[in-house]
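What you see is the complex with one protein chain gone and the rest in place.
On to subunit A.
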Amino acid sequence: MTIAVTNIRVEDKLYQNRYVVDSGRPHIKVRPHQSPSVNLYALTSVCPAKCYELNDQGQVEITTDGCMECGTCRVLCEASGEIEWNYPKGGFGVLFKFG
């Protein structure tokens, strides 16, 4: 039995989930940029799966493996063209056992 209440690593949380990853075909892409907009930058803390991170050059990068397909980043950054957002191919992505 684990007492998880003191544990705040998102990676550990995502580890509980079931995913079928469509390797090499990320469903969300970040447009190349020099420096991120306010909203794009915000995703580095607002994405609930911590998919967005800053690289050494200060640009925002995405790794979609833990994505829960919530749509938050779409709502914040699709209209400005900073990201391209799609659902994974049918059957791929997160699979909630409980939901």
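Assume a residue touches a chain if its C-beta (ideal position, glycine included) is under 8 Å from a C-beta of that chain, and two chains touch if they have at least 3 such contacts; residues count from 1.
Here is the rule we go by: contacts and distances are computed from a predicted model.
**Q** Pick from "Thiazole synthase", "Protein FixC", "Nitrilotriacetate monooxygenase component A" or "ABC transporter substrate-binding protein" the UniProt protein name of the chain that isn't shown here.
**A** "Protein FixC"
**Q** State which residues belonging to subunit A touch the missing partner chain.
**A** Here the touching residues of subunit A are 1-8, 10, 13-14, 16-17, 20, 38-39, 42, 45-46, 48-50, 68-72, 74-76, 78-79, 85-91, 93-99.
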